[in-house]
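A protein chain is absent from this complex, but the other protein chains hold their places.
Note that the chains take the letters A and B in the order they are written out, and that residue 1 is the start of every chain.
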Amino acid sequence: MNPASQIIPLFVSIALAGAFLTSILGKRFKRLPDMIGTVTTFLLLWLSLKAVATVARQGTMIYSVGAWKPPIGIAMVMDSLTSFMLVTVNLVAFTIALFSIDYMKRFTSKWKFYTLFLLMLGGMNGVIVTGDIFNMFVFLEIAFVASCALVAFGTEKQELEAAFKYAIMGTVGSLFILLGIVFLYSFTSTLNMADMANILAGKGTPNIVLMVSVLFIMGFGLKAALVPFHAWLPDAHPSAPAPISAMLSGVLIKSLGVYALVRIFYNVLGMTPFILDVLLVLGALSMVVGVFLAIGQWDLKRLLAYHSISQIGYVVLGIGLGTPLGILGGLFHLFNHSVFKSLLFLNSGSVEYATGTRDLQKMGGLAQKMPVTGTTNLVASMSIAGIPPFNGFWSKFIIIIAAVEAGRFWYAFWAVLASLLTLASFMKVMKYAFLGSLKEKWNKVKEVPIFMQTSTIILALICVMGGLLLWPGVREIFLMPATDAVYNGLGYSASVLQNIF
Amino acid sequence: MSKEHEKGMSVIVKTITRLTVGLILLYGIYILTHGHVSPGGGFAGGVIIALSFVHLMLAYGKEVALEKLPKGVTSFFESLGALLFLGIALLGFTGGYFFLNFISKGQPFHLFSAGIIPLCNIAISLKVGAGLFAIFVALVLLKFDSEGKE
Partner (left out) sequence: MIIYVLCLILFCVGLYCVLRKRNIIKIIVGIIIAEYAVNLFFILVAYRQEGRSPIYSSTEQIVNMVDALPQAVVLTAIVIGLATTALLVALAMRIYEKYGTFDITKIRELKG
């Protein structure tokens, strides 16, 4: 057995152990939930960076839980797409755990927040790491139920209504996913993803695989907030407390929605041109509809939520192109969006912490009193609008070039148009919130406390240096292996089944 | 005497409850410990154990039930069950694999066999039983708060 593969189960077990320890001990010691949250997420971040290095050296690692060999037992698979997603999720989770040390002081029971937060993180890590399709569904439900409880955390009127809508729609989405899993099991008699890919390649694609594809697009599209299924996002993401909004927009819709779509469609079911066209259309629709609906918004967090829909449209557009350059652009934009969207939501949380309002028309000139927040918000706005040399520019550029190269000129046109409208929208945010003259009632605001500043500065530095991930030496470790793992398609099953120990 | 009749249900229900609650708890523990021999196991046993406490609360009113099993203890048992399960899984690392069945397996159909499965059943039943009872307590107490305000 490969001794390096023993870190794979730790991703789930450390997060769950942290969650339940906080639940027992958090009531008695006041600072303990903060410490457990920060230490746990830092440990997970360090492990995920180690995993990237190990996979780059050794290739795909398999871990059979309980020594039961797949396809009988559950297998945990660590290939390069997995390690890429793990770094994304745990990096954002670490900075958000730092941010919530000071931000969550307003809520009375901090230990409940950290318990649910670590449960959600454990669920997301589980979705990414597992190689068994029903295990993925179980972890998806864990993360989803924890996130519903977190959206309703403040128990005000609007938060409860938003959490209820999110819960009902998300549960219907999960039911569609479960129905798809049932049909797949009845067709292939196995639940292991690699084995399923083998059997499906042998049996061809009769109508049942088409029906399963449609069910999965509906179910996972609802989790990822693609356009016909996006109606829960503008209500749920603003109503949550700011670190949870950052977590939801930053990583949850990507880990539960986009990653699962990519894994199942590229590696298990086999990508057909029909599904690629469907993903392209849905991605382009999300891009355009999201940004058009965002222009008229005056509530800061609701505007950011609509922009989330638009940027996820970019990612799905990149993935739906099907060429290696398109997939590279899509995955790179996924990483970038996690970083700069979390930064934008954390800054909106800082503004709300200092001024108490989310309405753009009431703010003005805050950059004079809150220099750190103003600067990091400028960095994040330029990233999302796609201004060089920040990281958003590189990923959007790659997606547009890939679209032109694949001959899809209309999609490239819509991508450029959405990018320009995003730029206009964020000019508005910067002008109304940070620049301009200071209104009298904001004379007393101060900069936010030290942990909130630290976490936003870390994310802003990654935004600035993100373009370096395309440098020829670095990209062979991080981005290109992930693209190869996706583009390899049905080779996933061969690489898994040969590495069993 | 008359105060006892104000809370909870009628005398007939209270008498039968006093007789059967212990039996329900015992039946739940039986299903739990024989989980590897006959159908049942951790989840089903835990649900029946929780039902015995819920039965007590329905028949006698919430003060009596909360005296037997206060909210803090319920919350503690729930997390303890989860941590025990995680601990058993991590102990599998001594045999080399996460979640390995490292205790000797014995003969089939005997009570002390099948390695770690009975221990896992006990941990799961703690979590499920305490969790279900906690959900019920939370819903009952919440209703009282909103009615108390009006």
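Of note:
Note that in this section contacts are C-beta pairs under 8 Å (C-beta built on N, C-alpha and C of every residue); 3 or more make two chains touch, one makes a residue touch a chain.
Please read these numbers as outputs of a predicted model, since none were measured by experiment.
Note that the absent chain touches A, B when the full complex is taken as a whole.
The residue touching the chain not shown here, chosen from A:Trp68, A:Phe134 or A:Phe413, is A:Phe134.
Of A:Phe42, A:Trp68 or A:Tyr185, it is A:Tyr185 that touches the chain left out of the display. Touch with the chain that is not drawn comes from one residue among A:Ala15, A:Cys148 or A:Met452, which is A:Cys148. Of the candidate positions A:Arg28, A:Arg57, A:Lys157 or A:Lys444, contact with the unshown chain belongs to A:Lys157.
Among A:Val39, A:Ile168 or A:Ile450, the one in contact with the hidden chain is A:Ile168. Contact between chain B and the absent chain runs through residues 38-39, 43, 108-109, 128, 135, 138-139, 142-143, 145-146. Chain A meets the missing chain through residues 134, 138, 141, 145, 148-149, 152, 155-158, 160-164, 167-168, 171-172, 174-175, 178-179, 182, 185-186, 191, 235, 239, 297, 302.
Operating definition for what follows: only the chains that are shown with their structure count from here on.
Taking each chain's centre as the average of its CA atoms, chain A and chain B sit 36 Å apart.
Chain B meets chain A in the complex at residues 75-76, 78-80, 82-83, 86, 89-90, 92-93, 95-101.
Chain A contributes residues 1, 6, 9, 13, 16-17, 20-21, 23-24, 63-67 to its touches with chain B in the complex.
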